[in-house]
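Heads up, one of the protein chains got dropped from this complex, but the rest are sitting where they should.
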Amino acid sequence: MTTGIARHLRTLSLVSVLLAPVPAAAIGGKPAVDRDTVVMAVSKEIFNLDGQVTASGDSQRYGWQLYDTLYALDRNGDIVPRLAAGMTRSEDGLTYTFTLRTDVKFHNGELMTAEDVAYSMDRILDPAVKSTRRPAFAPVVAKSEAKDAKTVVFTLKEPDGAFLNKIAGYLFIVPKAYTQSLGSPEAFARAPIGTGPYRFVEQKIGQFVTFERFDDYFGPKPGIKRLIMRLIEEPSSRVNALLTGEVDLSDGIPTAEIERLKKTPGLTVHSVPIGSPLGVRLYANDPSLPISKAKVRLAFNYAIDANALIKNVLHGAGAPLTSYISSYYSYGVNRDLKPYGYNPGKAKQLLKEAGYPNGFEISIYSSSDWPKEIAETLAAYWSQVGVKAKIQRIDYAAWSRLNNTHKSGPMTLMQMSNAIFDPIHPVTGGASKAGTWSDYSNPEIEELILEANKTADRSERDRVFKRIGAILHEDAQAVLITEIFYVYGADSALDWAPQPGIAWYDLRTIRWK
Amino acid sequence: MLRYLTLRIAQSIVTVLLVTMIIFVIIRLIGDPTHLMLPPEATEADRELLRQQMGLSDPVAVQYWRYLLQLLHGDMGMSYRFSLPALDVVLGRIGPTLLLTCTSLAIGILVGVPLGVASAVRPDGWIDFVAKAIALFGQAAPPFFFGLIFVLVFAVQLRWLPTSGYGGPQYLIMPAIALGWYSAAGLMRLTRSNMMEVLTSEYVRMARIKGVPERVVVYKHALKNAALPVLTFASLQFGILMGGAVSIESVFAWPGMGKLILDSIANLDYAVVQAAVTVSALMFTAINLAVDLLYAYIDPRIRYA
Partner (left out) sequence: MRDAPSPDRPVLQRTGAKDRTLAASASERSSRWLASLQIWVAIILLAIVFGSALLAAFVTPYDPNEIGLDKALQAPSVQHWFGTDQLGRDVLSRVIWGGQVSLFLAACAVALAGAFGTLLGLVAGYFGGAVDRAVMWIADVQFSLPAVILALVLVGAVGPSFTNIVVVLSLANWARFARVIRSEALSLKSRDFVLLAKLGGASPLRIIAYHILPNVLGTFIVLATLDVGLIIILEATLSFLGLGVQPPDPSWGTMIADGRGYLERAWWISVFPGLALMATVLSGNLLGDALRDRLNPSQRRRW
């Protein structure tokens, strides 16, 4: 009977139209506008493009095309000079002296000097500017000053082993004279100026942002004249726009569409890890909760089949985690660790040993940003070892407020973005006593964090973070799900590949083949 | 008449104020934007500083009073997301929203009213049956469902129209039909029942007995009488369309007010939520007021009802 129903339904014209393969007339080397332009569909509203102020990580990523930093991450994951020619660090780790390039121009034609760099730091520290980067620098930076036209000195209050990483991740350089000439900090957001390969042309809120190539850029220039970011928030609409060739490139492709887009002639799918773990934050500090016991936490990990989840729910756009430190950091990754693996028998055994032979009830938060299926799958796996997890899916803003104030317990789905290219970020943020996103504490980890803060030496930090990774793995501070991948769909005639390992949108050298 | 007019206008202003007050309080209950504006490394002191800068540490009553005072100067505060005055952000969305709403309403009226008339002339006949089927179908599914299917058929498969976006008339067709269908359904049902009632009234029977041609009876006498409640419904529909367009705006990436309000709530962009609700309540109330006055003018009895 049912096959009959299906057959009849297929004969309905609407359904047959839906099932027909998509005509691929407008993609594969036929740009949406012309060969001097790339139209990119973006999934998140572009707030404002003041890279020091904008409150959304997404807007930071989009707006990054306008700015440069003194040091930056290269495609191998190494921190290399960008606006700086070189850098020295004093013996006590309190003084950083940067020598600047002398050929760097701002979009308004002015030459970049040490004054601008010192001012950029001061601007972040000024509370009136409401910079989102202020909390990263205010506790450590004592002062910033321009020694001469091409030398800038930052003096720290205390050693910060990740200071150079913060410089590379957070300190976008803006022109002093121009910025000061504006009436208010907000005015800069409406006409932002940086040193990046693109200059800002126009923003229509809710619709698009247009960038133009900056012809006086000191480094390799983009192969296109115009970059248009079009806001399309509905995932299926982004896919449709890509299929019809209305956009040349799109971020946020639903993982369920990867296979189909790969098979579509003229389209390419880029799926890259961004160095961020997706896990379940556990409120392990609360002794009344079963998850305060390491055995229960381990059982939660053994009970889930991360590989099956990555294959079937994320359609391959993921990789199993071995610890809370993503494997895509260029150092600090303990390669000896193996993923927990799927072992429901062991999970049941561990629960029994922990005193929960019949399981228990618990709840898990998920923000509306994550596909519902992830939480549903986790709950289904846990139910097989006797743990009944109730899902509470709430709006991202509401969740974020709870999650930033230790109120998202007893468990929540959470990612830790790679923001400054150093594992200190997920470790202090998600696994230390003082972490905003941590409800786990371990004296051993605290010791190691102090050790890491004291040294900027990469091999030292590598050793410390490997040790931290091993401890976190053993103690299961979180339920590890997957490495997060960004999935882009692109016209295959575009010469472009996303930067792996971080969440930046690097469109700096994009061109048509 | 003048007394009625002043009374209604005063009433409308208080209505708008009430609406803004409700929103003002509720949005503050949802949460505090400083958690979204600062990175997680921020301390409580950082957040408190920001709260003071934004005037959020004062009691809600004080904040509302300040808001009203600023409102008198046309200032609705700054959007923290866009670093723009909230009113500017909202005004940028009014054009697209009015375009979509008015077009959908026009489609609703152009389809719903004639269908309603045709089916009322022959109730339970075949035309009635078909008209009802078309109309009821439009009200039987959420507009976004039709929107998604339209895109797949007319944009992805047939390539007649762009999948989404805002621009020329080609961008307007699908979202307007997806939304308009929904109002067409309601308008058809209302026109039909009104027409049926008028057609069976003494007044129309007298006209028929006097030998007035059926066409004139239907279109001149009956339709005129049936039009008033339809007008009311259409004005209410306007409000529903403005708010209910959220899912359609989402599917078609249409830069309308609904989506703006939704996103501003999600991001706790207080100033924009307040400005958007104030502006849309003002528009809605103005339209209702106009309809009321029109009524009062046409039929003075209504004033005292």
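As written, the chain order gives the labels A and B, with residue 1 at the start of each chain.
Assume contacts are C-beta pairs under 8 Å (C-beta built on N, C-alpha and C of every residue); 3 or more make two chains touch, one makes a residue touch a chain.
Keep in mind that what you see is a predicted model, and the values were worked out from it rather than measured.
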item	value
Visible chains in contact with the missing one	A, B
Selected from B:131, B:177, B:253 or B:266 as touching the chain missing from the view	B:266
Option from A:313, A:333 or A:510 whose C-beta touches the chain left out	A:313
Contact partner of the left-out chain, one of B:78, B:131, B:199 or B:253	B:199
Full-complex contact with the absent chain, from B:36, B:113, B:131 or B:148	B:148
Footprint left on subunit B by the chain that the document does not show	11, 14-16, 18-19, 22-23, 26-27, 29-30, 122-126, 128-129, 132, 136-137, 139-145, 148-149, 152, 189-190, 193-194, 196-197, 199-202, 204-205, 208, 228-229, 232, 236, 239-240, 242-244, 246-247, 250, 258, 261-262, 265-266, 273, 277, 280-281, 284-285, 288, 291-292, 295, 299, 301-303, 305
Contact set of subunit A toward the excluded chain (per top definition)	1-3, 5-6, 9, 15, 18-19, 235-236, 239, 254, 256-257, 260, 305, 308-309, 311-313, 368, 372-373, 375-377, 379-380, 390-395, 397-398
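The rule we apply is simple: only the chains that are shown with their structure count from here on.
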item	value
Whole-Å gap separating subunit A and subunit B, where each centre is the average of the chain's CA atoms	38
Subunit B residues within the subunit A interface of the complex	30-32, 35-43, 46, 49-50, 53, 78, 80-84, 89, 92-93, 148-149, 151-153, 155-157, 159, 162-166, 250-253, 255, 259-260, 263, 265-268
Touch list for subunit A against partner subunit B, complex	14, 17-18, 20, 22-23, 25-26, 45, 47-48, 50, 53, 55-56, 127-128, 130, 132-136, 138, 185-186, 188-190, 204-207, 230-234, 236-237, 240-241, 243-244, 246, 395-398, 400-401, 404-405, 429, 436-437
